[in-house]
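One protein chain is absent from this view; the other protein chains keep their places.
Then we have chain A:
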Amino acid sequence: MTVHVMTPEEVTKKVINKEELFILDVRNESDFQDWKIEGANFQYLNVPYFELLDGVEEILSKFPADKDILVVCAKEGSSVMVAEMLSEAGLTVSYLQGGMKAWSEYLEPVKVADLKDGGELYQFVRIGKGCLSYMIISNGEAAIIDATRMADVYVDFAESKKAVVTHVFDTHLHADHISGGRMIAEKTKATYWLPPKDAEEVVFSYEPLEDGNEVMVGRTPIRIHAMYSPGHTIGSTSFVVDDQFLMTGDILFIDSIGRPDLAGKAEDWVGDLRETLYTRYKELSEELVVLPAHFMIIDELNEDGSVSEKLGVLYAKNHGLNVADEAAFRKLVTENLPPQPNAYQEIRKTNMGKTTPDTEQQREMEIGPNRCAVR
């Protein structure tokens, strides 16, 4: 039987549509435990490829007869080998094109809304890593928020919509992924905005993003209103877009809240985080639709694959917004935190422009889940 190839895009469709899939992950056990392809109806078997070098007979009985089988490894090579062995043994299987590296890099553009004056808002779901970025398009112009390092995806997408990228924003200095903001700005001659309090050490020029800044996109303007909202980082800034959407960066997620410790200042920033979540956001309309920079678990995806929820609903349901006691809140966001994102300090340095690792090194640095939240 022939071995099939499944692309990250095809796997993403299965995640969004909650389809069934049987994944044989042939990476070593610790890598699998740390990070894998998540799907509501996915089943898993983890057997490292190096235990299958002498044959796959021992695992043949573990595959269901009625499900698609996908073999996954780090970069593709081992999954091709194992898929071929399984195929020779009579099974119909696919391998994941590009492996977990490609999975980590795949971006699924999902349209979130049509904006008031003919504009459009897209969310780019980085399904493998849980990062969310945004593009606002209006009348031939585009603005991008919290871009990943896959700069071409955004530039090409804007082009396909016949829009020129005019503004690029980062809500904060990211610690879990390498920002594509600067590169996109360089390619498109757009203005790159960063909160100055997060950018004290950056070695390139940028436009300081400050509380109350308003930026227009398109001739029929879509308003992007910056709102200072420290806590995850000291400079963290949120945006109110088109009076309908609240982009919260890494401050507030759907089922969790931002962690204040990734720049080494958890204790100092707890107060800011609480102030932002319990006072500043509270003063906003409950009708605003929250668009965060991350999701943690696949359950946070809506039916169409997007990640969003009304602020009012989050105030009712998100545990992190409902810790009345200040001491308990402090404990929640400073103790028993999940492990820090892989290479987060190197990633911060890269985002400051202090180091310029090559693409392969950047891939290695970003391996794994984002881990920016506290539940």
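Going forward, contacts are C-beta pairs under 8 Å (C-beta built on N, C-alpha and C of every residue); 3 or more make two chains touch, one makes a residue touch a chain; residues count from 1.
Keep this in mind: contacts and distances are computed from a predicted model.
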item	value
Missing subunit (named according to UniProt) among the choices "Rhodanese-like domain protein", "Urea ABC transporter permease subunit UrtC", "Aspartate carbamoyltransferase" or "Formate dehydrogenase subunit alpha"	"Rhodanese-like domain protein"
Touch with the omitted chain, as defined above, among A:P48, A:P195 or A:P369	A:P48
Residue in contact with the excluded chain [from A:D117, A:D152, A:D304 or A:E364]	A:E364
Of A:G55, A:G77, A:P208 or A:G264, the one touching the omitted chain in the full complex	A:G77
Residues from chain A at the interface with the omitted partner, ascending	28-31, 48-51, 53, 73-75, 77-78, 81, 360, 364
